[in-house]
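A single protein chain has been removed from this complex, and every other one stays in its place.
Let's turn to chain A:
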């Protein structure tokens, strides 16, 4: 089985996996980083969102063989202790219900706010529409992104 060298959250990891294994399952099953969630496996729900070279990417569709040499960031890596302004906004607004989709939501929001420092309401709503929250905590996600934006700008 091939071995891949991955750069995740600033650290190097070498992983033995089939070349077609999605990054999602490498993170979860091989590296024990389970913050990145499985939701649909076809890039429709956003639960598995990570950053690849800074861009929000669905890790369920990304084969491990294609991400060597790339900078991968997961929910475990955006801060040491939950202190990232987006995480803090999520806490202040008390966003989660079941909480399962929230890592993916936070990763989408973080990448979006890195690109767009001063987003409008409709830009936020469009940017976050790739992530499904089955509990429909959308009003609070929207508010948390607004709050994080004002902190980060």
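The definition used in the following text is that a residue touches a chain if its C-beta (ideal position, glycine included) is under 8 Å from a C-beta of that chain, and two chains touch if they have at least 3 such contacts; residues count from 1.
Note that contacts and distances are computed from a predicted model.
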item: Per UniProt, the name of the complex member that is left out, chosen from "ABC-2 family transporter protein", "Aminomethyltransferase", "Isoquinoline 1-oxidoreductase, beta subunit" or "Spore coat protein JC"; value: "Isoquinoline 1-oxidoreductase, beta subunit"
item: Chain not shown: contacting residue from A:45, A:62 or A:149; value: A:45
item: Touching residues (missing chain, whole complex) on chain A; value: 1, 17-18, 20-22, 25, 28-30, 32-42, 44-45, 47, 74-76, 79, 81-82, 87, 90-91, 94, 96-103, 106, 122, 125-126, 128-142
